[in-house]
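Since the structure comes first, as structure tokens, the remarks are kept for the end.
Note that one protein chain is taken out, while the other chains of the complex remain in position.
We just call them A, B and C in the order they show up, numbering each chain from 1.
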């Protein structure tokens, strides 16, 4: 007995070799799904764009997930790239989330806005070279350093916007992991760096005389996973958002005393250290995910992008300085899913579609995260956390 | 000069106090956005459901993100709860992803299917109690242990499906972090456990005679972030997927030798250990995110859910045993976004909508992840990684 | 050409099968060393005890390392077990260390002394059981829970002082790691728990009907290495030391403002979190190592014992509350090296030799660490760090 609803010989999902990105192909797959499972994908079949825009974004297209978008803001940002007031589209199914971020944006804007800075940009691919012993691996490493210019040239021949900045080297036994670090313009850049690094490695293979084995990823990159190496050395963009919360406004708007907030901050930092968390703040992933879905980012990168470090100080006058540093924010405003129908509209809403916009978008991401941090932290302190979820969230079970 | 496109005094996003979950309210907000930013949210405004289903899922609703869904499978699962062949809806904008998972599903199914097991279920909230000194904190901890039954009763009065299993205790100085661990039926359960834990803490505050300060979260939980405590002690569900890949099929379908795969597995494990990654596998976040978006899961939980441990062995006959253990998989088939229009359809496609289905869905998640691991790992080994992205992915920049 | 100074066929170090723990045997080995290497071990041969006390502590005995001991203190401790003023023997070769700890002890004592509390005691051995699949592993885990009393009895039959408290269970794929947690009286207890756990596992092997493979350690213990599992769940003793540093004394004795100390504490916590350090304090290892060498502890346990968490608060009146929590302090006052000649004297100096003293000694360790933290942190802040090393430390190169 099965509950996967199929009993007959495995049937393959239908594909149209001539043109698989048509409404007809999508319909054929939904029909197939209905035949196999009895489920009518009525809403999934409701989409407002022409599937012919989809090659490069999906295979076996059969429709869409309709993820509700709420509009939060305005959020005042005083960044290098993002300047002014922004309305933030947040795609989520979690009640309270938009309301909570909205509340934080109001507080931050009343306090004069959030300062944002992109401090680093580094996307990577980390191949590994295996030698007979550690000595050969070390010598290879020196050769790589000496030949950096040629390697860089080989890598950059494959891409217009990717620029190889440096190559980190890490040894375990006979293995030499190379961490190729690139700036990637306005694209997130994982594919670009993969391609460029392969070209670089091919150059290495042609030019290094020693014997070795090679693999394009040795799991040090670390793609689609949080890691300490990313937190330390940046993956994607390292972005800081800072605000000085005025003591009076914290009190009047959030019902929280800044001194008490700082006292409990000591607890949160100790707790995060003990648990060995990827982020010593509250819930960066919430705001980032909502923004990522809305704007066509690669949402799986939340695994990396949510990591960060909060650093705060209580000022002499009782105001509260709050910074968050996102260490591994992977975003793009060009390529990937950014050009799709609703995704592009949401990027445009932020003035962030296309080239020359990635840093601006990164700043908006960090500013949004900081808004969410101030709101949730205040709610926990003011004892409003569960009650607000009760009102707005779906606590049915 | 601003590029946030607003100059005038901050205007609030319009809300309709009488009924904010109507097409009119949504339209009003899109109109507002157009006035403020000049951007016409034409596609965002295209949704196929009645917004009156949205309370508890979003605030300031103005439309939807349309995220393309591809259909992968069939995937043969021999689980405790998921049995048979499954077609997997994957919502993503990343080219290659569906194709790659599909390839892995075919391999796994040809090898007889994947075995899946939910080994633990534990959702939590971790309040912190602060005392005058560590001695008082320790004594409080003993009191908590002695009064577990009453605390459990207080917690469980607030929920039908949440059951308090045990309370972990962690001391730093004068702080006692309590980690309340629940099973939560078919809901992901974060809100439920928050509410139950608050009730438990209120009981504690009424009944413990000592003096202390209290906060509902001390950042040990660790909600919406990866942490080692979650990897060790489980958050949500701990699920294992296992398969024995036949040597011949690995060769014929993936162009990979099982012995070489095992040899390079040693490298990947060393690399992940060195980088201190949240997952020593390849890209669990990819498949999980696509499934989460399609089925109305809280996608921000990818921050936690993507973490895991691969464990493999080369068998005497050259076949390859491969297991992945997701340590912190947070999913539900009831509550949250699971009942929304497209989301519910996708859960139904899997036979996973509603009560009694969460373990089945968790097994499908793990099985899907394993399919993706086998495919990407093989592609890296066979040197097909970049070339497949070139064909299917959008490598424009 | 070699620089290991031997060219001839390998010669074995001489042993006397009749009585290898005599001055003659030691001399024979020193003579052997001189013949092989030309080095006269004159000082190594100077020891003041009868080698017949050494069985169980060393093999191939040939002499001693003479490690200088400095006397620090008095240190006022208001603990549960350690009460009064203590003079601390510290064995080290690092200039400044004793002076620096001494300075911290003076400060702490002037401030009324340090409060100490042992909050947990848990020594472990973690065998691993491997099954055909995760389902069998999970079922085995349930069987272990059901049979805890019998397993405990089997374990405890092998030891007078070891008591099995509970068994943690951790699953990866088909593996079930069991973490046997014991209290071990006044011994550090690694050997005791190894033996008891082996007995328990033998009982399991005789009584569990399923098929599995077994190994006495699966590297989850984690013996002689720092790990997050130890920091979270305790290895050895979890001990807290707390002090309230008076603002005035901080100023007059250490030339540091308490408010500035608290401000920079935020930086240290952020830095430790970023680096992912085993201890967010300053240099716990220094004091512990000096105490461990002096008192015959297993010094290799510094790998585990040095990890900890500092938690501080600036009080309303400007005084500074400082706690450190050692999470994995492995010490004993009985067995191991505690009974050797100088080691026993140093334990006696602390009133800590023999049974019933381990908690007292653990409290002294934590108090000593805290003294060192206050001193070094103050020196860094007051800009005295390098200058004090210049005066006292050997900065020759």
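Some notes on this structure:
In this text, a residue touches a chain if its C-beta (ideal position, glycine included) is under 8 Å from a C-beta of that chain, and two chains touch if they have at least 3 such contacts.
Predicted model only: the values in this text are computed from it and were never measured.
The missing chain, though absent from the display, is touched by one residue of C:144, C:192 or C:324; that residue is C:192. The residue touching the chain not shown here, chosen from C:144, C:324 or C:381, is C:381. The chain omitted from view is touched by exactly one of C:172, C:204, C:243 or C:324, namely C:172.
Although one chain is not drawn, its touching partners on subunit A can still be listed: residues 80, 115, 117, 119-120, 133-135, 137-138, 141, 170-175, 228-229, 232, 238, 240, 242, 276, 309, 311, 323-325. The missing chain lies against subunit B, touching residues 228, 231-232, 263, 266-267, 269-270, 272-276, 280, 309, 311-313.
The rule is short, and it goes like this: only the chains that are shown with their structure count from here on.
Subunit A and subunit B carry the same sequence, and matching their CA atoms takes a turn of 180 degrees, rounded to a multiple of 5.
Once the centre of each chain is set as its mean CA position, subunit A and subunit B turn out to be 15 Å apart. With touch defined as above, residues shared between interfaces to two or more other chains in subunit C number as follows: 228, 232, 276, 309, 311.
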